[in-house]
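The complex appears here minus one protein chain, its other protein chains still in place.
Letters A and B mark the chains as written, and numbering starts fresh at 1 in each.
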Amino acid sequence: MAVTDYLRKRFMPHIWCPGCGHGIIMRALLSAVEKLGLDKNDIVMASGIGCSARMLGYVDAHTMHTLHGRALAFATGVKMARPDLTVVVPMGDGDALAIGGNHFIHAARRNIDMTAIVMNNSTYGMTGGQYSPTTGCGEYGTTAPYGTVVQPFDTVELASAAGASFIARTTTYHAREMARILADAIRHPGFSVVEVLTQCPTYYGRKNAKGDAVEMMEGFRDCAVPVGPLDDSGHATVTIDPEAVDAPIPIGVFRKEVRAEYCDAYRRQVIEPAEAAAAASAAASAAAGGEQ
Amino acid sequence: MSTAGQTERSRVQFLQGNEVCAEAALYAGMRYFAGYPITPSTEIAERLAERLPQVGGSFMQMEDEIGSICAVIGASLAGTKSMTATSGPGFSLMQEAIGYAVMAEIPCVIVDVQRGGPSTGLPTHASQGDVMQVRYGTHGDHSIVCLTASNHQDLFGIVVDAFNFSEVFRTPAVVLIDEVVGHMREAVRVPEPGELDLTERLLTDVPRDVDYHPYAPREDDRLPMSNFGGVHRYNVTGLVHDMWGFPSEKPKIVNDLIHHLYLKLENRKQMLTRWREWSLDDAEIVLISYGSSARSARHIMENRRSVGVPIGMIELQTLWPFPSEMIRTKCRHAEYIVVVEMNMGQIVHEVKRAVDRPERVFLSNRVDGEMITPTDIKHLIRVIQGKGV
Partner (left out) sequence: MSTSRRIEINPDWCKGCNICVAFCPKQVLALDERGKAYVANVDACIWCRECELRCPDFAVTVVVERAS
C-alpha cells in the first residue's frame, strides 16, 4: 500500500497553513504505519482540539476528535475495551502539556500501550498565536505582547519524570528519522511519547522573527544534537557541547524501556485471579447447595 | 455473586444504595468503570474495583473526573458498556464530556450521588440540588435522560433502565440519587439473569466496504452503530457533523442535528417515563416527589389518608425528559399540588409549567442538609388548607 492510501483523499488539501510542519508529521506517521503494514481497521486515532487535532480527519482509520486536552483519556478507554487495537494520539503542545497535562503524566505513569505524538510548535495556532507551555521565556505571543515571563516545559524531561517507557524527540527537518522513530514508538509495548518540533510560520514564527517555514526548519537542522545510543537499561546519554551549538536541541530516542504494560498487567494481576476465585466460590456454593 | 443457581432466599441482599448501583450495572452488562473517589459515591467505585474483574471487566481509577468520563466514552465507542459515578463537584467537572457524548451520540451511564452544594458544600449530607444541572449542565441545546429512585429495589431496575435507554437512544443517561439513598442499607432482591430485559447495542448491518452513514438517523431516530475496531472506519467529533461524522457548518445539517438530538428523547417520553402513584383517583391534594424525599412524602400521604384526608402521590423516577403530559393528566382534578424536594425549587418549576393552574403548585423543601420530615410536609399542607401550622 502507498502512504497516500491511508489518507481520506476527499478532504485534501488539508486546512493547515502553507509551510505548517503538521503535514510533515502526518506523512511521517503514515509512512511508519505503512512500513509496519497495519490494517486500517486496527488503527484508532484520538485527538483533542487545535491544529494538531485536525490530523485525524485526513487519516482513513477509526478517528475520534475529542475535547481539548482529553484525547489520552478517551484513548485509554478505547484501549481498555480493545487492547488489540493500535492507538495513536496526535496532540499539540498546549493540548498535551497545559489543559491535558494531568492526563499526559498519568497516561505515562500507567504505561498503556499507545503512542502520543506531541506536535510542539510553541504556540496555540488554532486560536491565533497565544503563548503556550513550550514558548520560550521572553518569546512573544498574542497574549504575551511583552514576552513571556515563565520557563517552558521540556516535554522529554516531563515524560521521563512521569514514567513513559519510550521517549523520543525529533523535528520536521528530520522527516526520515521521524518516520523511523514513530514506527519504533508504535511497536513499543507501552506508553510512547514522541515530541516533534514543528514550525508555525504563521503565528509563532512571525511573532518571534523566526523567518518562514524553511528558515524555521533550518533552525531545527542547525540546533539539533543527536543523543547517544541507548544503554543496557534503555536510557540514552545526552552529551551536549555548549560551545558547538547555540540553543542546542537534543534529538533521538532518549528512553526505550520494557516495563509492565497496564492492560496486560491488569489482566494478569487482577482479572485472571479474580475470575478464578469467583468461579471457585460459585462452584463451592453450588456444591454446598446440592448437599442440603 | 448472583448466579442462576442461587436460591430465592440468597438473592435477597442487604445493600447500600451505592452497592445496588454497582450490582445493577453489572447485571446490565457494564464491563468498564472509570472513576475518581468522591463522597458520597465512592462505595460504587470500591465495590466495582472488586466485582468487575470477577466477571472479566475492568475497573480503573483515573486521575480526575474529567478523565473518568472521557475514558468511559472511549470504552463505549469501542463496544463495552461503561459507567462512571461521582457527586456534585465531580459531576460539574464532567459536564463538557457529557456534552461530547450527547453530540457524538455515544451511550454511557453516569451515577450522580447528590450532596449539598454549591461547591464542596456538604459532602456527607443529602441534597437534590443537581436536578437542573443534569438537564442544563453542559452547554448547548440538547435533551438528556435522568432517572432516580427512592428505594433499592426500584433503584436496581432504574439503573438497568438507564443502560437500556443509553443504548436505545445513544445518549448519556444519568442516574441521579442522593446521599440518603446512596448510603442507606435496605434489603434488595437481585433479579435472576434474564428476569429484567437488557437492551444490547443496535449494530449496523451495512456490510464491509459498503458506505456506512454512522450519523444518518433511521425514521425512529435510532442510529445503528459500528463500534471502533470494526469494519467501518468513520470520524467521531464534538463538532456539528454530517452523516459521515465529518464537521459541517451547513445550516440545514446544523438544524437537523440539533433537532434530532433534542427530539429523539423529547418525542419519546411515553417510553422513557417511569413513575409510581398512590391514591390519585379522589385526591384533592397530590404530592409529587422523588428520591429520598419521596419516602417522607409517602409516609405522610399514608398517614393523612388514614385519617380521611383525600391525598395522593406521584413519585417521579424519570426526571428528564420531564414527564409533563403525565403530570398534567394525573393532576387535572387536584386542588393543590405539593412538590417535595431538597432544593430551593427545581422540579417544582417543571410541574408549574406542566399543569393547567400553576398557582395551585406549592413547594415543601429543606436545604439544611437534613431530610425533609413527614411533619414538615404536614405543616405545609395545613397552611395551604388554611388550617394554620
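Everything that follows uses one rule, which is that a residue touches a chain if its C-beta (ideal position, glycine included) is under 8 Å from a C-beta of that chain, and two chains touch if they have at least 3 such contacts.
What you see is a predicted model, and the numbers here were worked out from it, not measured in a lab.
Participant: For the full complex, can you list every visible chain touched by the one that's not shown?
Facilitator: A
Participant: Using the definition of touch stated at the top, determine which of A:98, A:175, A:260 or A:282 touches the missing chain.
Facilitator: Per the contact definition at the top, the residue touching the missing chain is A:175.
Participant: Check the options A:1, A:137, A:150 or A:214 and report the residue that touches the missing chain.
Facilitator: Only one of A:1, A:137, A:150 or A:214 touches the chain omitted from view, namely A:214.
Participant: With respect to the chain omitted from the figure, which of A:27, A:106 or A:188 is a touching residue?
Facilitator: Of the candidates A:27, A:106 or A:188, A:27 is in touch with the missing chain.
Participant: Would you write out the residues of chain A that touch the absent chain, in ascending order?
Facilitator: Contacting residues on chain A, toward the hidden partner: 3-4, 7, 12-14, 16-24, 27-28, 31, 172-173, 175-176, 179, 212-214, 217-218.
Everything that follows uses one rule, which is that only the chains that are shown with their structure count from here on.
Participant: Go ahead and note the Å separation of the Cα centroids belonging to chain A and chain B.
Facilitator: Whole-Å distance between the two chain centres: 37.
Participant: Flag every residue of chain A that touches chain B in the complex, lowest number first.
Facilitator: 11, 40-42, 44, 46, 56-57, 60-67, 70, 73-82, 84-85, 102-103, 105-106, 266, 270-271, 273-275, 277-278, 281-282, 285-286, 289
Participant: In their shared complex, at which residues does chain B touch chain A?
Facilitator: 1, 3, 5, 7, 32, 34, 50, 53-58, 60, 62-64, 66-68, 70-80, 82, 96-97, 100, 228-231, 233-239, 246-247
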